[in-house]
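Only one protein chain is missing from this complex, and each of the others stays in its spot.
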Amino acid sequence: MSAVTDWNALDDDSFRQQVRSFFRANYPEELRYPKTRLRWAQIRDWYLTLSKQGWLTPAWPTRYGGMGLEPSKLIIFYEEIELHGVGRAPDMGITMVGPLLIQNGSEEQKDYYLPKILSGEHIWCQGYSEPNSGSDLASLRTEAVLDGDEFVVNGQKTWTTLAQDATHIFMLVRTDKSAKKQEGISFLLMDVTTPGIERRPIRNLAGHEEFCECFFRDVRVPKANLVGEINRGWTIAKALLGFERISIGGPKQSQYAIARLEELASHLGLESDAGFMDAYARLKLDVLDHAALYTRFIDQVRRGEKLGSDVSMLKVIGTETYQKISQLLIETAGSAGGLVDDVEMAGEDFDWLTSYYNARPATIYGGSNEIQRNILASQVLGLPS
Amino acid sequence: MSAVTDWNALDDDSFRQQVRSFFRANYPEELRYPKTRLRWAQIRDWYLTLSKQGWLTPAWPTRYGGMGLEPSKLIIFYEEIELHGVGRAPDMGITMVGPLLIQNGSEEQKDYYLPKILSGEHIWCQGYSEPNSGSDLASLRTEAVLDGDEFVVNGQKTWTTLAQDATHIFMLVRTDKSAKKQEGISFLLMDVTTPGIERRPIRNLAGHEEFCECFFRDVRVPKANLVGEINRGWTIAKALLGFERISIGGPKQSQYAIARLEELASHLGLESDAGFMDAYARLKLDVLDHAALYTRFIDQVRRGEKLGSDVSMLKVIGTETYQKISQLLIETAGSAGGLVDDVEMAGEDFDWLTSYYNARPATIYGGSNEIQRNILASQVLGLPS
Amino acid sequence: MLDTATEAERSDQLRLLADSATAFASGRLSLARARKLRGEKPEFDPAMLAELAGQGWTGLLLPEELGGFGLGFAEAAVVIDSVAGQLAPEPLVPVAVLAAGVLRRCAAGERRDALLGGIADGSVIPGLAWQNATGGLDPADPAFTATVQGEGWSVSGQARFVRPGSGATHFLLAARSDKGIELLVVEAGSDGLKLVSEAQADGTSLARISVEGLRVAADAHLSLSAADFAAAIDEAVLMNAVELLALLRRMRTMTQDYLKTRVQFGKPIGSFQALQHRAVDLLIQEELTAACLNQAIAAFDAGSCSVDERSSYASRAKARAAEAAMWTAREAMQMHGGIGVTDEYELSLYVNRTLALAPWLGNASAHRRRYVRLNPPKAGSDA
Partner (left out) sequence: MLDTATEAERSDQLRLLADSATAFASGRLSLARARKLRGEKPEFDPAMLAELAGQGWTGLLLPEELGGFGLGFAEAAVVIDSVAGQLAPEPLVPVAVLAAGVLRRCAAGERRDALLGGIADGSVIPGLAWQNATGGLDPADPAFTATVQGEGWSVSGQARFVRPGSGATHFLLAARSDKGIELLVVEAGSDGLKLVSEAQADGTSLARISVEGLRVAADAHLSLSAADFAAAIDEAVLMNAVELLALLRRMRTMTQDYLKTRVQFGKPIGSFQALQHRAVDLLIQEELTAACLNQAIAAFDAGSCSVDERSSYASRAKARAAEAAMWTAREAMQMHGGIGVTDEYELSLYVNRTLALAPWLGNASAHRRRYVRLNPPKAGSDA
């Protein structure tokens, strides 16, 4: 455990060095660069290691048990996570519930929930999307009706990432059906073991179960689980989208995928195939230029500036580049392109379909790329609707 | 001059052979495969040659001086025109005014105008588009107000192909401002020397003048120049779009452009450049498959079936393939790609920018590709608006 | 029969065949069945293959004297379209087109005729083993080598991408010898025949077949010319393109329907112009594919093409169909949003089948390359 607590006082290089050394010394080698999302059973030990180190919540203020990192240090921390290939732990408590409670929660809520996130006792999942409310999230219909000191919740959530590993869920629910759609929504916390909640894993086309559907039938939730004022949930939730908006547009996935492509190509001796090289060159430069654009936005964050709507373009170009790389990977695999998992090619194993599968939802979740383009058209280009 | 007049009685091969021989014997060698639209002064002799042969108006009924070809023969006739690289004469009289008058004109109009088209005395141009009515043609505002026995016309037309070579113009004009936009439009014929008409050539970005703007200030036109009923012009004009809709989607331009690309590539020895070959292969197959699809529609015409809205897809894919080829041509020219007209490359002359320039308006005129996609979406896919 | 029937007669016959194929497919080949067979060993139902044979579909292309129907590729395409559209995992193209196409080009004889008769009645399910481990596509250079040894032959080598693998009753090992192409017929499960399954995206598998000095009796040896061998492969490539067209058409239609019914922001999402235009682009790709395939099928059925022309048609067809199907799969998923990437929704079954069928016998990129290798750009190709 490190004695230093004022991380911001360190110079960038020393800080980076400390983070890197810790990851190298403590993160399990076999979990580096995981191909699919890790389950709680796999990542739990690392979660607790980070917690013990005091590094679980780098962005939280120190008084709540966080590292209190300023933006430039936070960026370094995340860069090192990516460089070392550290897997993503269930982080909804860390990145969403924590900051949200710190901003909007009551003292009781903070005192009760925050320590349990740090300890790993509570694992959170997010209940926003519904079957009929995807791109149009504000049309959500899961309803919470106040009955005495309890809300009675009925409805369905979907695309709930790793709900099967969670102990708690935070939700947007409709508490006023008569109001304009954004104005009748509240933010509610819930123990997933509350009677009336059913979680059903959704198998994706690769055969994995990263998401769940959650069904709510007359689920009774204490009124005290409301965060902020009633019918103000939309505003509360929107305010959270700060750093998240840039991390979804990062170059990590593309860089990882193009490294796989480079390995395959160099193994197959494709440097001398001008056709492959032309296709590869386009994507390589897309990755590099996307990373350059990402750096431009990161510099903005580092300088403490607020990000505008233009940050949406990072997600659009980043995820589409990722998809194109995954397509070229399959194409490069030739007749073997339809084989799953690790596939032997001229004496070495490669896995192209996992990249292809992982790249698919990237343009759908976190606001589909169509929605991002709508935002850019109206808010950045000022085009009329 | 051929003695045979019942062309349809000939078998296809003999007919094709006769057409081919005539073109070979009579069409000026130096005008084959013209790179830009020919002017009247260049093509006049050929127009008169065709006229003398009785072949100027292959689709018109014989009693009006046409060849009266049935669809399958007509297709052969046009195929041979394309194969031989016969330049397009000012054909608005032949393809538009003639058929329109035959269908909708009064006997006086037919007797007066048709022979003059055949003789080359009248050269027609089309006054449909206006500066503010491009894709949304029905919003046109050039107005014709009845004043005694004359219409008084005020307004402006644009994109009037080769109006500077024309003696007459046929126009859509607004005759009822209070009606729904398609329902207040009439079809009017005009001598371009009528006082109040001013034609101004539009120079395009290649420096050529294929189009004109036409200004109308208190132009007085006899009421007798109205074709069909008043306020029925939209319907009359729309009814014409039969064979036109398929010819705009033909493979000729792409085939011509890819032949230029093949010449350049083979001259530069690019068969061994897998990068070039990959890019070329995509476009070559696009050209071939577009031609296959074109043939499917032509077969429909040959069987005498009516074409549906789905014919729009020919224009979309054909013109976009043409554009892509023109881009690859420039790219293949390397450092010389910005040089205009005939450019020497390793001892031979090539012209890539003309293809590039010609390919640009192809996706704009005749209903922009955006409009074509809208049509396909609503009328073929049945997607809601 | 192809020669004598008039165009109108044939088109009537095709319509009848299409009706009966559609009826059979919708009655007997459910998507639920296809879903259930994923990952099974074998991943298809031999009884269903026998049923298809009972319909006459495994012998469609075989001459009547060998128990077949002597029909053409237009007829085969109609049947394959229906079967592929219902995602039936039964290896119709590998058996009835590829293996049968190779066998019927071998010299007549007891062994050959028995195998072909077995294909026609569904009792024989052969897998042709010819591609090497990196997926080489040159029929003149098959994966095995064969030498005469005593009365019989000795075969060695390893082939990959063999369909069917598990579930096959026989393997046809294509081998080089001093004299040309040899075909060694080996029963599945024979001693010395090593089979490893490689799982595909769609829950089917491809086999790796290895043998080392395997003895094969003289009467299990067939031979054919490299050109005939190539011709059979081109036929399978073309019919594989027909399967891909069936898949892409269904993915596109599902998407078209979804665009009309899925409501967001108070409107069907199909009213959004950006999606409309993308949906139109898929339609155009489908029509290009259909036009290209029909042209190729007509040329194959006309029978007047040179070997290279046939290969060119096959490559054009496969290149277009595979590219268009992969494109349609991506766009279909995107336009469906989250549900489009779930296992539960049927689209994913089509996507995964596309992922498996597009690379088989060479992906779009490989076939574009083959096309231009056969037809290099040259000056003066017009005018």
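As written, the chain order gives the labels A, B and C, with residue 1 at the start of each chain.
Assume a contact is a pair of C-beta atoms (placed from the backbone, for glycine too) under 8 Å apart; a residue touches a chain by one contact, two chains touch by 3 or more.
As the structure is a computational prediction, the values presented were derived from the model and not from experiment.
When the whole complex is considered, the residue among A:25, A:41 or A:381 that touches the unshown chain is A:381. The chain not shown here is touched by just one of B:27, B:187 or B:356, and that residue is B:356. Looking at chain A, the residues touching the absent chain are 32-33, 83, 85, 255-256, 259, 261-263, 265-267, 270-271, 274, 277-278, 280-282, 284-286, 288-290, 292-293, 295-296, 310, 313, 316-317, 370, 373-374, 376-378, 380-385.
Taking the whole complex into account, chain C touches the unshown chain at residues 272-277. For chain B, the residues touching the chain absent from view are 129, 132-136, 139, 158-159, 202-205, 207, 211, 268, 275, 323, 327, 330-331, 333-341, 343-346, 353, 356-357, 360-361, 363-365, 368-370, 373.
Just so it is clear, only the chains that are shown with their structure count from here on.
If you take chain A and chain B together, the chains in touch with both are C. Chain centres here are Cα means. That of chain B falls 43 Å from that of chain C. As a whole-number value, the distance joining the C-alpha centres of chain A and chain C reads 41 Å. Multi-chain contact residues, meaning those touching two or more other chains, occur in chain C at positions 365, 369.
Among the residues of chain A, those touching two or more other chains are numbered 275.
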